[in-house]
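Take a look at the structure set out below.
With one protein chain removed, the remaining protein chains of the complex are shown where they sit.
Labels for the chains are A, B and C, by order of writing; each one numbers its residues from 1.
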């Protein structure tokens, strides 16, 4: 298929490379053009403008946040202006439900197809084509995209015809991880102060009731207070919690754990934690217990 | 080994039966004596008094709560009064850190060994000898108990020489489950109101980041609002959260999610939820969102 | 002084009338023009357009929310376009810190003065010229406005030269009231269930430690569960809490009671409380305690 790809960060580059390997004809664009190099070496065509990336049947976006996706899509000479009628925009970024809804409407009015397909997985999973992909959009458009999604992920979860639903599910998944982090922070502060090595307790949890990646990955980071370098930086975690709460606000769903998480992130950022991993909110529970860090016993 | 077993509820009966099968010489006691019947049929000796169950090298208790364990151990003609010097009391109930500390001291003064060994697992796991057992106590005593623990569980997690530590870890594990339940309640209210079938979202979670028993078991119950019959009744869940908060209070560890859970259970019980499963606290998040139940879309 | 007044709701009408009585030459505008009638009868000139109300030295706005104030000020043929250079816009509405900041910048660029002067007080206080007025803006501009403020209020609190500060203080004051309401809801549920008449307890509070209007007014409403007709409707209360949290978010100040209030309002609205007074969030604490209403004893 003839595919444009916009947004070549750690995730996007790996995803575009897998599409190339699957034999698709790729045109790649990035605001900082040097990021295109590796893909051009693999056989992609480098685009100088968004418009060039919109000349095929499909354009995929994988961008940092709402404002980047809004600009690339709705800005002058953006996707909306340059993608062909009947062609499809697959939006794979983690963005607000509201923006996804706005783009759905804009593309519909422009006679273009719009599919939301955000992902779970870190750069390693993207490189290994092991992403989990949440997809929502018109059935026919989703069907056309399926081979592309299959080349990037290990499994696709269809969530209906309304693209905003996929954005909501993605934010909800991130909320689940953030809630797990906070819960681990509280419990490891407790057992640590009570004389149990945090690593021992994490092993106990992940060997019994919680043998899940979210607990293994974050349990290890938290037990060792290893918050740098950030795998997913605190300001991004905060952003996703705020997008979740905005969706909850508009659906009128009170989420007390969501509110607690928002307060935790605000505090972490107010205290200078910008460059830390989002799991560093667990330092706050430790500090509240009078601990210098989780894992150091004694007050 | 010559072993007494006190407390023949669903858990205790299955555990005692496994000890019998492993060839131990069992004497079993229960306040309602008819519960001994099945074990006597399997070859156990029925005790008429606590004292009779304390005539061997080891006595195991598996009781409902602090007050039962306190009475059986410290009451007149109880374990403390009747167990031989050098013999061991293995306490497998989920009880307060404070009581475990009291019993540790009492047994020490009486020249008896005391080991705490609470478990994770439901009656089915107990029957299949698949329990996870957390054990803490003097090293020599724990070593002697190990064959008994092996006959009841699939794995033992040693947590040091201080029995109270095992009680703390058990309460901490139950807190993790309760926090998972609350988190699922909030997120399923959100996605449900946003148009995603709760069952679909649970499947998504447990197929990706959270492939863990706690999420599978409770995700299914919550998605179907199936809170009766109670696997673990709300008043027991509340009791465990309060024991956790009492431990946290005495260690001076603030636990905001623990406080939220306590408020949820109080509300559920105030509104008449005594007979429901503890996962019914998720009804509260649904009600707060204006939903009659999780899984019914529309306001 | 030659003064325009835009926004003739319950508050604005009373304030404009007091300015008339103080001898100012008033031109009044309202989107629904019939609201001008009473003031015209008192001697005001009725304006057909925003522009007409902007022909004097000062224009005052008293509007419902951000979107109304934004439209009237920045919209086509709005205040920014039509107010003379050197003339002053006094913004008395309760609006976001962000909008106040935007208007400050816009007026500065247009060579106009801008003063924020939100108020505390209900329509009765406005009618009696007993408002409390928070004022912030350039010192010279505030000095010119002072006689106008004196004609509308009983006291002015100067808050410096940055208009946004007055908006922040106003939102903070409303937060204090909302926190008082929630606190009263919790405590009256408790003492009510414990056998004390809520009215008796309110009398006790307001006769001892809390002899303050906020406690008297809301204590009486809550003790009697009198939430209709709404003095200040729940959606407005929710809006103000959200504006407060937005300001707190941008200043990075976690406010756990603010988060709790937001969750309360979301729940009240999700459950159909649109038309109730904002103090109806206290019904939620009562319901959580299993009470049909505060003040009805028994479960």
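Quick note on the criterion: contacts are C-beta pairs under 8 Å (C-beta built on N, C-alpha and C of every residue); 3 or more make two chains touch, one makes a residue touch a chain.
Quick caveat: nothing in here was measured; it's all calculated off a predicted structure.
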{"item": "Chain not shown, its touching partners among those shown", "value": "A, B, C"}
{"item": "Residue touching the undisplayed chain, where the options are B:39, B:159 or B:255", "value": "B:255"}
{"item": "Residue in contact with the excluded chain [from C:82, C:146 or C:183]", "value": "C:183"}
{"item": "Chain not shown, touching residues in subunit A", "value": "263, 266-267, 270-272, 287-290, 299"}
{"item": "For subunit B, residues in touch with the removed chain", "value": "242, 248-249, 252-256, 259-260, 262-264, 266-267, 269-270"}
{"item": "Touch list for subunit C against the chain that is not drawn", "value": "97, 120, 132, 134, 155, 157, 159-160, 162, 164-165, 168-169, 172-173, 175-177, 179-180, 182-183, 186-187, 189-191, 193-196, 200-201, 203-205, 207-215, 244, 247-248, 251-258, 260, 285, 288-290, 299"}
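We adopt the following convention: only the chains that are shown with their structure count from here on.
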{"item": "Equivalent interface positions on subunit A and subunit B, same or different at half", "value": "same"}
{"item": "Centre distance in Å when subunit B and subunit C are each reduced to the mean of their C-alpha atoms", "value": "53"}
{"item": "Subunit A and subunit B: spacing of chain centres that average the CA atoms, whole Å", "value": "37"}
{"item": "Shared-contact residues (touching 2 or more other chains) in subunit B", "value": "288-290, 299"}
